[in-house]
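Note that this complex is displayed minus one protein chain, with the remaining chains in position.
After this line comes chain A, so read on.
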Amino acid sequence: MLTPAPVRDAEPVLAVADLRVSFRSLEVLRGLDLRVHAGECLAVVGPSGAGKSVLARSLLGLAGEGGAPARVAAATLRIAGRDLRGARERDWRRVRGRHVGLVLQDALGSLDPLRTVHAEVAETLHTSGRPAARGSAPVGERVRDALARAGLPEPDVVARQRPGALSGGMRQRALIASAIVAEPPLLVLDEPTTALDATVAADVLALLGRLRDAGTALLLVTHDLGAVARIADRVVVLADGRAVEEGPTARVLTEPHHAVTRGLLAALPRGPKPPPAPVIGTDVLLAGHGLRRTYPLPGRGPRGARTAVDGVAVTVRRGEALGIVGESGSGKSTLTRLLLAAERPDEGTVELDRAPWSDLPEARRRARRARIRLVPQDVLASMDPRRDVRRILRDAGASNPVALLARVHLGPEVADRMPRSLSGGQRQRVAIARALAADPELLVLDEPVSALDVAVQAGILDLLREVQDAGTALVLVSHDLAVVRRLCDRVLVLSEGRVVEEGAVETVWAQPRSEVTRALLAAASPVGGRGGR
């Protein structure tokens, strides 16, 4: 490796001292000091509402964007040697892209669906218009180079595509390419891997590690401590707008000093399922035999079809928690839709309680739908925007919405709220309450905690454990293996529509037999123990 040893005495790329950001009378950041050197990755972690995202936005002069006007004050605010205290919008415009790149969580929302990847990435070049770089290499070449550095195969092809044609991981890479195309010395990353599955996230982290080794300074804002353990050199723990702890990654993650840090680490799903072992019946509640489902590919004629689920057998016993894991595109979602009889399999059948389920006409299934309920991935979209929580729960068959809310540990005042006014964690609880309304025997959960931060996540996992202990079987679809291990009794690993491994969670953990499982386990970032690079 030709990586030059980072010179830590040189001026840091990012130097911040006593940074304060307030919205009206509310002070969100209360005197923060940060330094990031070239070739270094500083992670900023903290519970929801600690001010992480405000920090990321403030470093690009975007603190007041799309909301209340923000007041930003600092003793020092220097990026790549430029004093940005009191910088105006036009000063910031010259800094963004050229000196600081920003990568956001929502890769689909951050890319214009109507423009090609080339146009999107090249835009940074046109707007930043580096005089030194101008004329050095044609735009097309630089875009291609950025796409290649972002780890996209066939950059020439990708450049001509639109975001809709790309997978989640590719979109995130395209977004990173647009942030690095002007070669800024500092990259601010706001939850860059949260929306990605384990293996894709691991790839993106590896890419970020390479960028860091090539000399880019990284500021990584995240609630994913696994990602922190993988690439961060130092960690700052933020709570309530202040840095409560700072230090080398390995030390902070293994010997946390502050209570907030300890809380974050404790909330992390880790280790096997806690005892006591749930009561699992011997009779099969839901069984799928030889399930197969193909989707026609547009424009490929009658022969072109993608097999999403290919000969899968599933059984769920009464009171059991079954995890379904796999990379994106492995058929997890299609399989859940088949189990719920939201879709009919091309081959095979699903039986509910030893009686036909998928073969019945919908009219005859309807009465039994109360026994198997779904908690969908996009919880907000699954709630009628014109109905409040009380009516949503009533619609689902609850006779006493307030008692149901108490069961998911929400207060009675939530009943009168509209779903969009609730926090992510509250919404998830309402979604679970709604699924429990009809007292189902089986709950199917599609990525129930992937969008939540660790503390909220831990609360939801505890709640789901309670639900299982009360006798309801769970089917948990997730890309987070730690979550599956914490909650499930048995696990099913899918790859390309087939079951590649199945068994008791701890057995699979200890002795994975399939390549895919091993890759997934390796990608699931361990925290503590072996931290650092």
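Details
Rule of thumb we're sticking to: a residue touches a chain if its C-beta (ideal position, glycine included) is under 8 Å from a C-beta of that chain, and two chains touch if they have at least 3 such contacts; residues count from 1.
Following the convention adopted for this analysis, contacts and distances are computed from a predicted model.
According to its UniProt record, the chain left out of view corresponds to "ABC transporter permease" among "3-oxoadipate CoA-transferase", "1,2-phenylacetyl-CoA monooxygenase, subunit B", "ABC transporter permease" or "Cytochrome D ubiquinol oxidase subunit I". Check A:A396, A:V500 or A:L521 against the missing chain and you find that the one touching it is A:A396.
Considering the full assembly, A:L374 is the residue among A:I324, A:L374 or A:I432 that touches the omitted chain. The chain that is not drawn here is touched, among residues A:R344, A:R366 or A:R518, by A:R366.
Mapped onto chain A, the interface with the missing chain covers residues 340, 342, 365-370, 373-374, 376, 378, 381-386, 395-397, 438.
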